[in-house]
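In this view, the complex is presented without one of its protein chains, the others remaining in place.
Naming follows writing order (A and B), and every chain is counted from residue 1.
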Amino acid sequence: MSKSDTKRGILSKNSEIFSLGVILAILVLLFSLALPGKFLRPSNLQSMAFQLPELGVLAFAMMITMLTGGINLSIISSANLSGIIMAMILTRNVTPNMGGSELGWIVFLAILAGMSISLIVGLANGVIIAYIGISPILATLGTMTLLEGISLVITRGYVISGLPRSLLVIGNGTFLGVPVPMFILIAVAIAVAILLNKTRLGLSTYMIGSNIKATGFSGINTNKVIILVYMISGLLAGIASLIMIARFNSAKAGYGSSYLLVTVLVSVLGGINPNGGFGKVSGVFLGLVLLQVISSGLNLLGISQFLTLALWGALLLGVEALRLARRRVR
Amino acid sequence: MKNISKRFGGVLALDSVDFEMEKGEVHCLVGENGSGKSTLIKIISGIHSPDPGGEIYVDGRRISHQKSSNSVREGIQVIYQDLSLFPNLTVAENIAISSRVETGSRLMNWKETEKEAVRTMKKIGVSLDTRREVSQLSIAERQIVAICRAINANARLVIMDEPTASLSKNEVQSLIKVINELQNREIATLFVSHKLDEIMAVAQRVTVLRDGKKVGVFDASELTRQKLSYLMTGKEFEYSKLPPYSGDEVVLEVRKLSRTDNYKDIDLKVHKGEIVCITGLMGSGRTEFVLSLFGMNPPDDGEILLEGKRINPRSALAAMRAGIAYVPEDRLQHGLVMEQSVSKNIVLTFLKRILSKIRLLSKVKERTEVRRWVDELSIKIPSVDSPVNTLSGGNQQRVVIAKWLAINPKVLILDSPTVGIDVAAKDSIYKIVRELAAEGISIIMITDEAEEAIYHSNTTYIMSAGRIVGKYNSSELTEKELYEKINGQ
Partner (left out) sequence: MRRSTDSNSVLRKAFGKSEFYLLLVIVVVSLFFTIMKPSFLTFTNIYGMVESNSFLAIMAAGVLVVLISGGIDISFTAIATVAQYVMATIVIHWGGNMFLAFAIGGVVGIALGFINALLIYFLKTPPIIVTIATMNLFYGLLIFISGGTWIYGFPMWFMERNLVRFGDNPGITIPILVLVISFILTWLILKHTALGRNIYAVGGNQEAARRVGISVLKTQLFVYCYMGFLAGIASTVQANMMLTVAPNALMGRELEVLAAVVLGGASLAGGTGSILGTILGFGLIVIVQNGLTLLGISSYWHKVFVGAIIVISVGITAYQRKLRERKGAIINVEE
């Protein structure tokens, strides 16, 4: 096909991204054919655009830690805890007749509290990993368990709901037809991309992921970088939780636990090398969209969400097999 | 072995090489990187097979080496440089493992394993605690275990790849004794090395390869260092000694620097453009000391003065800001990030300089700087985005030097810069070092080779057990003298 030939010339450097794009295009094509008129309908696109961002921001939270050769298993529980804290502040301090600025002030404080929690969690993760030397899997496993416990203790398993309407806009509103959460996701994606490609922190992240000792010998304060990376990961988890509680008008412990493994899936699908050092935001974004398209498409086709799960697993294995084949050919 | 050739793709690694060894002989194979010696070893051990036309004979019998298990059956055992040991298993288990796998037994017989290990160690007159985990052993002890394993596997020929690379002088002596024991048992040893003193101490014959061809087989006794390097490279490398340093501009001064359990009362002076060499036995504290200069191992006591001002670097970055650069000993592990691009590796030390006005990394500035250094140091690369691990060893070394020169250091510390590097590349490093010194950069070089100290530095310090025990003008030393002083004789 001549179209893909020209594409290949321009994008030869980013051939991985390109392949993902091709797979995405094919899938969209297939689903549109299978669901004529239904798949590409604005309402479906919009619904996908509503569901995508919370997973997306979480995927970025996971991605940056994987770039350092680590992993952050605590993002979901950290997000949940932030969400719970924010929801508690909002539901306990907001009366129906509250004025605009007073409301705004409470909302601001609540969001501040939520973000602080996840930043602190990120700090704790980073310190444990950098200074004490626990492997990231175990460190974040520990914090994840701790946070789940704290969330349970605070909520006693109940759901906190009844958030102020103005907040719900974040999760359910649209602007120019595009859901607000989508704007947040795009902003996050751009911010992370700039961070990784254009800052010293970003370059250090990649270098640490490939060889932490050599990076340290080159004058980079690797402890500081690791701590910052896990803090940013925590912050992103906090942002995701804001979207989640706004969308569902509730917060509870243990929400979204299935998301955890999916964020790893998305990252690796998107080209993040689990050993660290390589991977781009564009890849993860494409991986996200890919997964969402499959999920929505299969949903519309009436196929059980469990088959979707299975397909995600198979897709990851398939992409890895393709990568292996490409490496062999080269 | 007769007429052995091997072609990989477009490269002729070996060209009609003949090679032979006698029963119980100690033979040394020398050659530069790329001379084909590793390929020859791989063919002997059965990992590769020779191109058609090549013949291999063991005990006069023609052999076809299709798999490495064939060569194992013939009694050929290879000890790689990493020793292929299992750090989590005991000495006994490590020794016995080859034979256990070979016999294919299903069950693990611990008693028999112990007995085998003890028996094998007796054969070469060593004894180690068989119950200790290998991770707790020193490198020399680990080497003994590796050799024992080869013997236990009924080796008739043991091939060792650079066996003395990380050994102290005493440990080398022990190893030589072991090799002699092997000889007594009619086990032949083939080792790859280029340390002439060791070759001469133990080898009977030496085969020299160059560019895939056999240059010749010589009796060890008829070789000198000059002759050997000439045979290996086809070139003469003549060095004249450097004169004692003249001039009195002190750049770095260290007064009574101490750090518990590392070193004590170090006094040292380095002048502008001077090349100072610190030598001594392994474990004398040299690296620990220079790491303190580089901020990664802060001292407990004493002073460091740079251009007259007292400095106290407590991080690598602080040392770099003051003007001190450090090139680690292990180039691959610590000096470069191998998988990443040349560009990223070079700019890593001076990221602040390539920031744009809005404090983001500027691609333009990055490219300009990298281009500059690539040109200045003649680094041969297909592109600045090529991963460093695709470069040749010599070019990799230049990338390392580039990233450090880029911070305009006043003092450049080189930790064993020529270990594992072939003669031609060594030569280019010595040239670069002299050029840098001529430009006014002070060099501190840690080395284990007396020749390096004598010919390539102005001043030599000797460290032993954490203290400075001697300071000499390098030109006034002879190799023999230096060896004796280092070994405390």
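Methods note: contacts are C-beta pairs under 8 Å (C-beta built on N, C-alpha and C of every residue); 3 or more make two chains touch, one makes a residue touch a chain.
Fair warning: this is a prediction, and the values are worked out from it, not measured in the lab.
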Chains in view that touch the one left out, judged over the entire complex: A, B
Touch criterion as defined above, residue of A:45, A:98, A:113 or A:152 at the omitted chain: A:152
Touch with the omitted chain, as defined above, among A:27, A:88, A:159 or A:309: A:309
Touching the absent chain when the full complex is considered, from B:56, B:128, B:223 or B:324: B:128
Contact with the hidden chain (one of B:81, B:105 or B:408): B:105
Positions on chain A where the hidden chain makes contact: 73, 128, 132-135, 137-139, 141-150, 152-153, 156-157, 257, 261, 264-265, 268, 274-275, 304, 306-314, 316-317, 320-321, 324
Interface with the unshown chain - residue positions in chain B: 69, 72, 80, 82, 84-89, 93, 97-98, 100-102, 104-108, 127-131, 149, 259-264, 283-285, 287-288, 291, 296-297, 464-467
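Basically, only the chains that are shown with their structure count from here on.
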Separation of chain A from chain B, taking each centre as the mean of its C-alpha atoms, in whole Å: 45
Chain A to chain B touching residues, read off their complex: 194, 197-200, 202-204, 206-207, 210-211, 213-221, 277-278
Residues of chain B that touch chain A when the two form their complex: 296, 315-317, 320, 326, 328, 333-340, 344, 347-349, 351-352, 355, 360-361, 403
